[in-house]
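Left out: one protein chain. Kept in place: all the others.
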Amino acid sequence: MYVAVKGGERAIESAHAWLAEERRGDTNIAELSLPQIREQLKLAVDRVMAEGSLYDPDLAALAIKQSRGDLIEAIFLIRAYRTTLPRFGASRPVDTGAMDCDRRISATFKDLPGGQVLGPTFDYTHRLLDFKLAAESEVPDAPTREVSSGAVPHVTEFLNQEELIESAPHDDTPPPDLTREPLEMPADRALRLQALTRADEGFTLGLAYSTQRGYGRNHAFVGELRIGAVTVEMDIPELGFAVEIGEVTLTECETVNQFTGSKSEPPQFTRGYGLVFGQSERKAISMALVDRALRWEELGEDYVGAPAQDTEFVLYHADNIQATGFLEHIKLPHYVDFQSELELVRKLRREAGEEQFQEAAE
Amino acid sequence: MTEYNFAYLDEQTKRMIRRAILKGLAIPGYQVPFASREMPMPYGWGTGGVQVSAALLTPDDTFKVIDQGADDTTNAVSIRSFFERTAGVATTTATSEASVIQTRHRIPEDALTENQILVYQVPIPEPLRFLEPRESETRKMHSLEEYGLMHVKLYEDISRHGHIATSYAYPVKVEGRYVMDPSPIPKFDNPKLGNMAAIQLFGAGREQRIYALPPYTQVVSLDFEDHPFEASKADHPCGLCDATDSYLDEVIIDDQGGRMFVCSDTDYCTARQAAGHKGKDAA
Partner (left out) sequence: MRPLLSVQGVSKRYGAHIGCADVSFDLYPGEVMGIVGESGSGKSTLLNCMAGHIAPDAGKVIFDTRADGPKDTVTMSEAQRRMLSRTDWAFVHQHARDGLRMGVSAGGNVGERLMAVGERHYGDIRGKATDWLERVEIDATRVDDRPTTFSGGMQQRLQIARNLVTGPRLVFMDEPTGGLDVSVQARLLDLLRGLVRDMGLSAIIVTHDLAVVRLLADRLMVMKSGRVVEAGLTDQVLDDPQHAYSQLLVSSVLQV
């Protein structure tokens, strides 16, 4: 005797309880605290803030804890939370030229005003497992030196003085807001950059890598990569002036790309740009490469059919929250659609069978 | 639950969605872009329908959610409890008692009334998507009414299989103008789309589109004169309520591949059984 399935509600509740238990794991092991995540898994926190489009290390740490370390799930939690936040206004554009740099390197000049600062990078570590870390040892303090603080000029400005690089004139047009307006094509550069800065790191990396391997190659050099804190200022209408409301850490990458000139433009270098919340240079460099690849049209280059040149392809598939939701929705029940397919296949097979039978009879 | 606004979304967002709904009702079948918000459930799991419902619900509404025709499937339960928590509205499983019905993949068997609104969850709103992947191009095709390609697909089906081999999400033409994807309902449900008394609203969250059918709209399933559209279903009566006019799910009941057919619309089936109808597999 068949009884229609009931009890979805109870099943969901039980699943949630089990999930909570699994999240905690063995209770003999100390529980993770949010400050531990925030301080010791900082790069994970940074990624969640960048792709979640919300700068709040404590909330990002909570999301990572709640999601059991599944960063896309954590990004999802942050995005859903972000939806509910009221919007008080927009900050002034941040000035990355005034960044208090922890790291600042250029691949195009050996030395330059402001100097090369390696900063806290994995770059020259040998990737050997450090078993001392397993013993939870304290680390000695890193050496320090005095630096002259103050604005560090952007490398591309040196090229700009000679007009060797395309000019990027100041533009006060308010950018479109991807989170308040539907994404519609054609997308201008401001909108593309906005989509890329919160795009999935892996997807952006893969696309950027594909341009290096010849799918829309544009010969990028890292003109400059800088990481550090910038102040955020906001105009307060009641006061009539801007006040500092906080500080965010950003990673900025400007690429210098080869360009041979077109029928209308003299030969000069062109730019790709990446800017990401937190310390995430892989993402920032990838973003700059993809940004540059998407600019083929305005620069009069050929469309060679490379995925990274295809704005619709890139922008419609870069968001990991959209992608993961749609991908995973195929595990929801589809028995109604499946049933109709089942009947169609049976019908077609029956007819094919009859035809064969008839042919055999003839 | 006081941390969130009534029905989760803030009033500004609801107003934006209502504007899109009104525009959709004014241009039946036209896909209106809207600034879909990130919801606390994944894209592809009904975020479009949920946003449309959130913009519609008032405290006096009675809300019903079905997935595959059933009120008790997990995602239907999850969406229903979301609005119970965030809007505190009354919920029901009875089709006739609901003022707003959110659905995934089915239209209820009972005819809806002018006092009801049916909200569809839509995964891919663009009926031309799998013929032309570019949004900029498909929008142009709609605006210029270039729908020849749609029939090429049906032509290819017939030349290959002898039939139109689309069994769900079967495309329709609305009021002789826009070709529309009715969401992945089985084509059995297509005839109910046209001339319906209730308002039908379609929400696609991830794809950021809302479209609509006002009451009593002409909706025609695409076909050829010599290969007319056929609404089909499994050729059995329901094993529980003996209905012969309802869409059926096939259920495998034993290891030998034994199977039975039961109504996918659980409310319809339950009501019939309560009225004394009895199928061959009923206890």
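For clarity, chains are labelled A and B in written order, and residue numbers in each chain start from 1.
Basically, contacts are C-beta pairs under 8 Å (C-beta built on N, C-alpha and C of every residue); 3 or more make two chains touch, one makes a residue touch a chain.
Not measured: the values here are computed from a predicted model.
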Requested in this report: Kindly state which of the options B:K23, B:H151 or B:R259 is in contact with the chain not pictured.
Outcome: B:H151
Report summary line: For chain B, residues touching the missing partner are 140, 143-149, 151-152, 155-156, 158-160, 223-227
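Convention: only the chains that are shown with their structure count from here on.
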Query raised in the report: What part of chain B is in contact with chain A in the complex they form?
Result: 4, 8-10, 33-40, 42-45, 47, 67-70, 72-78, 81, 104-106, 123, 133-136, 161-163, 165, 167-169, 184-188, 206, 208-209, 232-234, 239-240, 247-251, 253, 260, 262, 264, 266, 269, 281, 283
Report summary line: Note: in the complex, chain A contacts chain B through residues 1-2, 4-9, 11-12, 76, 79-80, 82-84, 86, 179-186, 312, 316, 321-322, 324-329, 332-337, 339-344, 347-348, 351
